[in-house]
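Note sheet for the following structure.
Yeah, one chain of the complex is gone here, protein chain that is, but the others are all in their spots.
Order as written gives the chain letters A and B; numbering starts at 1 within each chain.
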Amino acid sequence: MSDIVATNQTILVVGGGISGMTAAIEAAEVGKQVIVIEKRPFIGGRVSQLYKYFPKLCFPTCGLEINQRRINANKNITVVTMAEVTGLVGEAGNYTASVKISPRYVNSNCTACGACGDAVESEFDNEFNYNMDKRKGAYLPYNLAQPQRYVIDPQMIGTDDAQKAKDACKFNAVDLDMQEETIELKAGAVIYATGWRPYDANKIQPYGYDRIKNVITSVEFERMMDPFGPTGGKLVRPSDGAEAKKVAFIQCAGSRDRNYLKHCSRICCMASLKQSTYVSEKYGDDAEVSIYYIDIRAIDRFDDFYQKVQDDKNVTFIKSKVASIVENKANGNPTLHGVDTEGYNRYANEHDLVVLAVGMEPSVDKDTFPIEIKVNDEGFIEHDEANGGVFAAGCSSDALDVNRAVQHATAAALRAIQVVNRVAKAEG
Amino acid sequence: MSTNTGMVEKYRNNFLKEVEANVEEGEWVKMCMQCGVCAGSCPLGSHWAHPPQEIFMMIRAGKRDEVLTSDSMWMCTSCYNCIVRCPRELPITHIMHGLANYAKRLGLTPKSQPTAWFSQVFWDNMMKKGRVNELKLGLSLYFKDGLVSGIKESIKHQKLGMNMMKAKRMSIAELFGGHGVKDISDLQKIIKKAEEIENARIESYGK
Partner (left out) sequence: MAGEMKIGAYVCKGCGIGERLNADQLATTATRDGKAAICQQHDYLCSEEGVNMIQNDIDNEGVNRVVIAACSRRAKTDAFAFKHVTLHRANLREGVIWVRPDSDDQQETTQEMADDYVRMACAEAKYSKVPEASGQQGVNRNILIVGGGVAGMTAALEASKAGYPCTIVEKAATLGGAVAQLYKTIPTKAPYADPQDSGVDELIAAIEADSNITVHLNSRTTNIAGAPGRFAADISAESGATVTKDFGAIVQASGFKPYDANQLPEFAYGKNKDVVTQLELEALAKAANGSAIKRPSDGKEVSSVVFVQCAGQRSKKEGHLEHCSGYCCSASIKQAMYFKDQNPDVETTIMYTDLRTPGAGGENFYRSGQKKGIIFTKSVVSEVVNGANPTVKFKDLILNEEAEVEADLVVLATGMVPNAGQATRAELTIEENEDKADAKSSGEAQVIRVEVESILNLDYRQGKDVPHMANGFADSHFICFPYETQRTGIYTAGPTRRPMDAKQAMDDAMGAAMRAIGEAENAGLGKAAHPRSGDLSFPTFRKEGCTQCKRCTVECPFGAINEDEQGYPVYNESRCRRCGTCMGACPVRVISFESYSVDTVGQQLKAVDIPEEFDEKPRILVLACENDAYPALDMAAQNKLEYSAFARVIPVRCLGSISLSWITDSLNSGFDGIMLMGCPSGDNYQCHFVKGSGTAQERMGKVGDTLQSLSLEKERVATYEISITDIHKVPKLINDMATTIEKIGMSPFKF
């Protein structure tokens, strides 16, 4: 990794999700040198784990394919995966970042032929599917993973299986002695595109996510719809594999609540509306969807989508923050208790499956940024002169949908370009 | 539902202002966003004619009489579930007690409301000796609805009473005066001062 060339005209993009990719591509396609630092073994971020986008119901991998092709074709972009920025010092036009790179145990010789994966037997929790199933210890994170290169789970190192993986590789791509390393990179501007993580549903105790099998999160529900997901694309209950036709969505699961996240996560209403179509897609008129909400925030053109879902007679909207979920031990059905505040109706509704529309939390904990920048109470980076040459892109700046995140990332690229162009001018 | 002709002036914030001024923690009422989690998490919820969030909306809608004569806020048992769950941090339990207190002050509490009645008995009992006379309090509760039902109630709880006496948790002697705190006058002074402060506060709002 010591061959990475970086100067104070380089733009460092932290995070290789859709926002980071966008910022990188925008800057690189006007000739800027960009280095993308991605924590996971592949770029694409959260959107790679989505089944469909709202409101078009198209597939995120379609856009990823295009963006990955653009990145692969662009010599100005260097992608460093399994890497994290652990230190950042300096000022606009002159930063030095410390980047910790974890061992992948597979080098660039890899052709993704899959021989190592075939050779090993040990299996580990599959984080790509939110640990709902297992994957091999030598694996390609998912079908479209870029770089198209296998990864060896560190938990496998030192076992016979690791050796099997090494022996199976004809191209000397498996390197079990690979070590963690930290490199230093210069940069003129830094774009934080560190994105978001789903709010930890275990913290919402009354909803029993940790106790009731048929209570899942919205991000898990997305994975279930994927034909290569944990259920092979079947919409079934985790408890018994039975078809989940009567599905409840609980909005603001962790959002707009001083006990959890104070802010509105913006995307969850649309996500649930979208996911309601999944149930219809699978079960047609047998689908029975209930959406429990406080306000349906289908902003601007998204309202068309809301209106469409409202027209679906199989979808019911209940203005209510669900109070509690209790499992019916006899059949595993979660029973929702609460009050429909439109006219005061108390309910105790049983469903096959409950989906918690979990909120969006910034990936980087508030006080852990390696450099002093302005972060608001919610943990999002505020745009501020005081941040110098560090700019947020996408969900590190606010709870945003994909479209707005990409829009924001495009703008962030320009902010970074302004800095490095200034440097270039000063340096003649 | 037909339009109430008296409604025109009602949808004004007057009652909300009244509540903010006179009800403990009343200034929180406006912060409710009508999610209903308080109503849903209340263990006695099904006994309420109007759950907290609806009461808040009624206050905003100026439904003064309906709110103050309601027995709903008297149903609160101070379990604090609603406070814990409220996404907006409203001190709902306190507001409910505040509303009940205010309604009582105005004499709007429903006559037969048992919680209100019990509260009064409790207060009167306690004020005599500076401490609660449990025997008298228990008996007055049994005889609340008259002699016949009182005797029936007493017989029902006879065994419990005997056991408590055996365990020296209750004494028949308490029927005759009962014991009190060391110096009741000090306590009365404290209470009197508190009442003065409270009254002054109420006075200052002109209600």
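We adopt the following convention: a contact is a pair of C-beta atoms (placed from the backbone, for glycine too) under 8 Å apart; a residue touches a chain by one contact, two chains touch by 3 or more.
Just so we're clear, the structure is a prediction, and the values are computed from it rather than from any experiment.
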What are the shown chains that the omitted chain is in contact with?
-> A, B
Touch assignment to the omitted chain, from A:7, A:122 or A:421, lands on A:421
Which residues does chain A use to touch the chain missing from this display?
-> 18, 25-26, 29-31, 47, 51, 53, 56-67, 69-70, 72-74, 109, 111-114, 140, 143-144, 148, 170-171, 226-228, 256, 262-266, 295-304, 307, 319, 341-344, 376-378, 380, 382, 384, 398-400, 402-404, 406-408, 410-411, 413-415, 417-418, 421, 425
May I ask you to list the residues on chain B that touch the chain which is not drawn?
-> 1-4, 7-13, 16, 30-31, 33-34, 53-54, 57-58, 60-61, 63, 88
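Keep this in mind: only the chains that are shown with their structure count from here on.
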Can you name the residues of chain B that touch chain A in the complex?
-> 33-37, 39-41, 45-46, 50-51, 53-54, 84-85, 87-89
Write out the stretch or stretches of chain A touching chain B in their complex.
-> 206, 252, 256-259, 294, 319-324, 337-341, 344, 346
